[in-house]
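The structure under discussion appears below in the form of structure tokens.
One chain of protein is taken out of this complex; the other chains stay put.
Chains here go by letter, A and B, matching the order in which they are written, and residues are numbered from 1 within each.
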Amino acid sequence: MKVVLDHVTKAFPNRNKKLKQDVIAVSDFTYEIPDGSLIGLLGPSGCGKSTTLNLISGLLTPTSGRILFGDEDVTDFSPEHRGIGLVFQNYALYPHMTVAENIMFPLGNLRGKDKMSRAEMRRKAEEIAALVQIEAYMDRKPSELSGGQQQRVAIARALVKMPRVLLLDEPLSNLDARLRLQTREEIHRIQRQTGITTIFVTHDQEEAMSISDAIVVMRDGVVQQIGAPQQVYNDPCNLFVAKFLGTPPINVFDGSVSDGALYLGEDRVLDVPCVPDGTYYVGIRPEGFEIRADGPMHAALSAIEVMGRDVSVVAAHPACTTDTLRAIIDADETVGLHANEIRFSLKPSKVCLFDRRTEIRVRTDK
Amino acid sequence: MTCPTPTTPQNVRRTTDGASVRRRVLHGCIYVLLSVWALIVLFPFYWMLVTSIKSYGSYNAEHIPTLFPSSPTLENYMDAFTAVPLADYFLNTLIFTTVTTALMLIIIIPAAFAFSRLQFRGKNVLFTLFLSLMMIPSELVVITNFVTVTNLELRNTFAGLILPSAASVFYIYLLKENFSQIPDELYWAAKVDGTTDLKYLLRVMLPICRPTVVTVTILKIIECWNSYVWPRLVTDEEAYYLVSVGIQEIRENGFGRENIPAMMAAVVVISVPLIVLFLIFRKKIMEGVARGGTKG
Partner (left out) sequence: MEKNSLKAWLYLLPAILFLGVFLVYPLVDVFIYSFEEGYNSASQTYFGIGTYNFSYVLHDPYFLQALKNTLILVLITVPVSTALALLISVGLSSIPHLKQLYQTVFFLPYVTNTLAVGLVFMILFAKTEYSDGLVNVLLSLFGMTPVDFLDGPYAAKMLVLCIYTVWIVLPFKILILTSALASVKADYYNAARIDGTPRLRVFTRITLPMISPMLFYLIITGFIGAFKAYSDAVALFGTNLNTAEMNTIVGYVYDMLYGDSGGYPSYASAAAVILFAIVLTITVINLLISRKHVHY
């Protein structure tokens, strides 16, 4: 089931009642989510990603714009008529019911010709429980399960009615680091197996990048960029997206272009023939540095952090907007890391220029 | 493994308009229900006010009671203070309430402090014992207390009224729980500075726990103001009557069933202080009661 957001806007009355102006939580969101894909809504807290999820679920209705499931306009549908499954951030499992009862609960709401016998419900619940691999815990109470298991039960409960769209609100935020890795694989697998269009919300870019078919980066209610994770990472449309994606984060410099050459401080680091003269923000990914004895960029070495496969080089550069820059290089390339000064050359594809005022990406190619 | 295919919901779609009409009707019904109960709650208060400003003559002339007084008068309030010693009842209750509440605070604050902060042998056993005392219904101990007070010849004295009413296990428990929430570091810091326990209790703990102390105080005041059973047992001289006993006396031997407007005036006078207290401390009182108070 494809999900279409067509100029969706959601405004809330201002909390501060003296201010008449509404707070725009989601502004003019337009996107067609392809059938069967796994989409991550990503952004810092307060960016409108949860509001967007609630708009799709029907718990909120948009101020303007339309929402379509397939070709059906569901904008005015209440949640129960949309055919969605929603997994809450804190799971919202009913504490007084067993796992089986929790999963069967939505089925008990079916009336008329859809009404199921208890045995049918049980069979259906077991089927779903097997899918999320919690069939061994059917008779336990949620309080007797670990966080990861509770998460699976919540997903099972959301899936049992075969929703057209599955929505997950911060699905991994309540889990510890190890479980998080495992569970996100699990979500990926379940989504692939069921083929249900799935949309999840997260503030953790790694989480979104690792499993999504596409990510939507949001900020202050406005969609910044939509695309495949790697494409958005490699090709951010503005400074915010560039800074938000990637660990360690992108290094940002004050740079200037004159006569087709990019200068960071005194260093003439790259040729950028198509960029007009002026000052820019220059973002360089940590993996965009290469250590070269004759590299054009001079930096003062502060520290080297060896992390097995990679080496993280921490250095200071006068044009850097932060105290130090961080470069990730292969562990094999640690030659020449003894002097106080270190010289880099840059990989052009890992260097992005941004307008100083609008922070919008300035293309370096034609 | 079955791969379920997504299905469309078969339910008939319901427009939000239909739902919101139904919701509005439901809300309307709820408002009516709540308002009916509000009326039932408020009507006795209204009725006592209205009756209290009807004149004796006009009240008795009404075969069908009127909802609005035709010729309001404050005469009944004069009667309430002159014909019966209502002012004395009032003063007695004020003394009783103040002293009992103060005495209770003097008893429970050090006890709560000892339980929450001091280490001593037998603390847990003693605290469990205290907790189990909460289960004892007051009706069970009234008998012996009555005999004790009679033997000590404390009947018709303030001491006899106050002493058995002063201690409260529940409030010790409430205060101790609150005291225990204060981080230990504060105590150790004060100790390092050479602060005595007493000074720490008065200067640090009490100010921090002021909200709870205030709540406990208000709840005790309400309890004292409304207490009836014990005062009735130990006082039979009018000079020591509290308002509850006094109003009963007014009803049976004062105005009797004859002068009902004057009786209502007395009821108003008795009820007003607590209602004012409630309206001022509404939040605190309701929170305090929700945390485990019960009536009386």
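To be clear about the criterion, a residue touches a chain if its C-beta (ideal position, glycine included) is under 8 Å from a C-beta of that chain, and two chains touch if they have at least 3 such contacts.
Here the structure is a predicted model, which is why all the values come from computation and not from measurement.
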item	value
Which displayed chains the hidden chain touches across the whole complex	A, B
Contacting the left-out chain in the complete assembly, out of A:161, A:219 or A:361	A:161
Full-complex contact with the absent chain, from B:53, B:84 or B:108	B:108
Sole residue of A:13, A:34, A:108 or A:260 that reaches the chain not shown, by the stated touch rule	A:108
Sites on chain A contacted by the missing partner chain, in the whole complex	57-59, 78-81, 84-86, 88-90, 92, 94-97, 105-106, 108-109, 141, 143, 157, 161
Touch residues of chain B, complete complex, unshown partner	11, 27, 30-31, 33-34, 37-38, 40-42, 44-45, 47-48, 51, 60-65, 106-108, 110-111, 113-115, 118-121, 123, 126, 130, 133, 136-137, 139-148, 150, 163-164, 166-167, 169, 172, 197, 222, 225-226, 228-229, 232-233, 243-244, 247-248, 251-252, 257, 260, 263-264, 266-267, 270-271, 274-275, 277-279, 282, 285-286, 289-290, 293-295
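Just so we're on the same page, only the chains that are shown with their structure count from here on.
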item	value
Length of the line joining the C-alpha centres of chain A and chain B, rounded to whole Å	55
